[in-house]
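Take this structure first; my questions come after.
With one protein chain held back, the other chains of the complex are shown just where they sit.
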């Protein structure tokens, strides 16, 4: 009997361990007290509201949004044709191309960030914002290629030939029959890329300057100096944002099929 | 399969050139810095690096924490995954969803939660003092224990999902069959489950191990400068010591370990595709 309970009990504890801390920061963000403590002293929305008034949070939020949306967009613009070439063409050096575009996922982000600082920002004078944009694009590219390739491989290649035989050009066939059928995959790639980029820390560590930093980096800096529940409040808000997006994606796209 | 090579290259090259220019070239240049001291090729930077006791400690601690987190994640992972696959289909899906959910939350937020829990005025200290086990707050943060807990929470989901898919592919009745033949639970695990799910374990283990080894946020928040790991040490070398050669040495170590793990994973994937 005890043995039969062992596995379910472990699972329960695991869930508490994995999700409990998240619930605790949610609770902490409604604290009325001035320092971070648990159980929270009273209930208030003041920390939640305070998050919106901190100017650096607003700036870095905008920066992170820009990187996540712009970087993912750029990664898809390059990644979709590359995936198409790899899945539908006899591409020379196909394996090399695949390795190169998916390498950024293997190398730890901190190295990419430092490399860009050392060889782009310092010697050539590339602006930090541009370097961040390039780094986030490179980081998201492997995810874009992987997810889009998967949905291309799930689509019969002969429907493009059928479209061509019915009078369409090759390019026309791509837009008329391929694109509509991989839309779900592309949107999923976009969401995965967005969440990855938005939550990314190591890549951006060395790429910050006066007034230019991503939100997670800003949070790391803030929590070293100030010991109040506003980080908890911000964390909860961001977590709900991510969960909301992913939940909606799962609901409407069957996100997990693609990831 | 279209045959036109020019078209294929035109489609694939923008991404490849971008990744090569923005990623490959700068990273290779950075890694080469550790092999160039005073304009000649040498391993001396590596010798210097490992000559320092602090660096050795950090290197060994990173390996140790990586191994420990992987081991504990595997043990807990098996029990949790076993419980999940025994559930009816609908509940199973929801449980997997709950396990994966934390992966979507910012690691900064997830790690920060441990400050609330383990801090001086946190839950654990409250509880300890309330039941009288301790009369002053004890220090849990900025210890290897705190970093270990943070890493485990961060990477446990990866182990569980790897093991869930391995256990799902277990032939249907092997466990009851072994039980009928008189094996006890420990024997069933060692002789049946472990060998049959080895692949999933290696996949999950590799993900957890490399994830822990190359973690930045967790040691930064929960370890501080007391419990450095390779990435936080690298950050320090750059920002505090301005020592780019040492940073390059650390970068190289991290890259080698990540690539080794990746090759291992690829091997497993191709072996699986073949069978």
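Going by the order they are written in, the chains are A and B; count residues from 1 in each one.
The criterion applied here is as follows: contacts are C-beta pairs under 8 Å (C-beta built on N, C-alpha and C of every residue); 3 or more make two chains touch, one makes a residue touch a chain.
Convention: contacts and distances are computed from a predicted model.
Engineer: Refer to UniProt and select, among "Acyl-CoA dehydrogenase family protein", "Probable septum site-determining protein MinC", "ABC transporter ATP-binding protein" or "Electron transfer flavoprotein subunit alpha/FixB family protein", the name of the complex member that is left out.
Structural biologist: "ABC transporter ATP-binding protein"
Engineer: Could you run through the displayed chains and say which ones the absent chain touches?
Structural biologist: Spelled out, the missing chain touches these shown chains: A.
Engineer: Among A:18, A:132 or A:177, single out the residue that touches the unshown chain.
Structural biologist: Of these options, the touching residue for the absent chain is A:177.
Engineer: May I ask which residue of A:129, A:153 or A:168 touches the chain that does not appear here?
Structural biologist: Residue touching the absent chain, from the options given: A:168.
Engineer: In the full complex, which residues of chain A touch the absent chain?
Structural biologist: 156, 158-159, 161-169, 172, 176-177, 180-181
The working rule: only the chains that are shown with their structure count from here on.
Engineer: Measuring from the mean C-alpha position of chain A to the mean C-alpha position of chain B, what distance in angstrom results?
Structural biologist: Centre separation, chain A to chain B: 18 Å.
Engineer: Over in the complex, which chain B residues touch chain A? Could you list them?
Structural biologist: 1-5, 7-9, 11-12, 14-16, 18-20, 22-27, 29-31, 33, 76, 79-80, 82-84, 86, 95, 98-99, 101-102, 104-110, 112-117, 119, 121-123, 126, 152-153, 156-157, 160, 185, 214, 216-217, 220-221, 231, 234-235, 238, 244, 247, 251, 254-255, 258-259, 262
Engineer: Using the touch definition from the top, list the residues of chain A that touch chain B in their complex.
Structural biologist: 3, 6-8, 10-11, 14-15, 17-19, 21-22, 24-25, 28, 35-39, 78-79, 81-82, 84-86, 88-92, 96-97, 100-101, 103-104, 106-108, 110-112, 114-116, 118-120, 134-135, 137-138, 141, 145, 157, 170, 195, 198-199, 201-202, 205-206, 216, 219-220, 223, 231-232, 234-236, 238-239, 242-243, 246
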